[in-house]
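Left out: one protein chain. Kept in place: all the others.
Take a look at subunit A:
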Amino acid sequence: MRNYPLAFAIASSAALILGGCTNESEESAAQSTPSGDGPVEIEFWYAFGDKIGENNEALVEEFNASQDEIVVNAHYQGDYADLHSQTQASVAAGNAPHVTLNEIASMGAFAEAGMTEDLTPYIENDDVDLDDFVEGLMGNSYVNDGIYGLPYLRSTPILYLNKTLLEEEGLDPEGPQTWEEFEQYSETLSNDEGRVGITLPVNVWFYEAFVKQSGGSVLNEDETEASFNEAPGVEAVDYIKGMYDSGSIKVPTGDEAGQIALQDFSNQQSAMAFSSTADLTNYMSIAEENGFELNTAFMPKNEQFGTPTGGANLVMISSHPEEEKTAAWEFIKWMTEPEQTITASQNTGYLPMRQSAIESDEMQALYEEVPQFKVAVDQLEYAGPRPLNANYSEAQNILRDAITSALIQEDVTTQEALDEATERINGLLN
């Protein structure tokens, strides 16, 4: 019996370890049950830091100060892919945020898995004026006729131009209007010292734009089959390939490709760049630091102008008690009001979500003063949604690899690469 206390200590510490777990889950359960008094606390998760993160934190602070019923805690979760996987895991683990962001091509995946809440009843109940939301931005909100998210930080890709270099080479600083002009610009702007017209990473988002400009689409209308191996999709790849083979553009591959494109533009090793309108404030400060003038323009047209929209919608996670969902809705409603969308747009370069915001004096004054802000808004006329199919994120990887191999591997033709990817993606879509 001499060792009895020791054995007891071990047994009880084991019990403590196990007991610790139960206690914790009881605690978090207690936290999420509604209590009569005190404000309702909800969690809001977002992606991206820097100016975008600061903007999110500032808006949340303003919301918390504006009323005393709801307290929102905002948490940064990395990029979109990180945010999505964290959210997914947290729903499975039962400690999900109340409000989060869905990159617009992931709306379908989340809604169809039952993770996000159909906002239609809330919207109808509060008479939110849906017509005030910019039409081109609403496409990704609807999943099976329900509205699963409202546009929040949304963008389109635009063409950034180094105005100083364009003028040096005797080109119109307003930039190229058509694919043909774009090709001439690239040729004129590239020189023997390694400068190229554009450093263009392989990016499915841009590719969606090129296909749309050629009058096609990446997936068919019902999103049951891939259609990028038809003429417009092939033409888009061949167009890039032509410029790549002649050396007037650079196509970086690998994980850092986006970073390389930004570096080249900053160092004036490339004179043009495609990027999200959300990068506008960032590009403006880069141009200033490196002593060149920046201009923005539409992505050039082939058959027509065209671009997908991008960015994220605000969504509500469905696995919460009614009271907290009401609070979450209040927060979403507030975040998408005209004043807040104006603030967000000014802070970042993202688009204003509402017609009334675009027409507001504040935005009009900004467009007057910094016309580069206006290009993306004007381009919205030609903007459309991204695919919503739940397996599109996997399909994008296959498509990206197919485009890359068509561009850089000499023994693969564009048609072959795209046909093979089409076959594989068709298997995923159904």
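Criterion: a contact is a pair of C-beta atoms (placed from the backbone, for glycine too) under 8 Å apart; a residue touches a chain by one contact, two chains touch by 3 or more; residues count from 1.
Following the convention adopted for this analysis, contacts and distances are computed from a predicted model.
S.K.: Just by its UniProt name, which of "Outer membrane lipid asymmetry maintenance protein MlaD", "Cytochrome d ubiquinol oxidase subunit II", "Histidine kinase" or "Sn-glycerol 3-phosphate transport system permease protein" is the chain not shown in this complex?
M.R.: "Sn-glycerol 3-phosphate transport system permease protein"
S.K.: Considering the complete complex, identify which of A:Ala105, A:Ile260, A:Val375 or A:Ile425 is in touch with the unshown chain.
M.R.: Answering carefully, the residue with contact to the hidden chain is A:Ile260.
S.K.: Which listed residue (A:Gly49, A:Gly114 or A:Pro371) would be found touching the missing chain in the intact complex?
M.R.: A:Gly114
S.K.: Decide which residue listed in A:Asn64, A:Asn347 or A:Asn391 touches the omitted chain of the complex.
M.R.: Of the candidates A:Asn64, A:Asn347 or A:Asn391, A:Asn391 is in touch with the missing chain.
S.K.: May I ask you to list the residues on subunit A that touch the chain which is not drawn?
M.R.: The missing chain touches subunit A at positions 1, 3-4, 7, 10-11, 13-14, 17-18, 81, 84-85, 88-89, 91-92, 109, 113-115, 252-257, 260, 263, 391, 393-394, 401, 404-405, 408-409.
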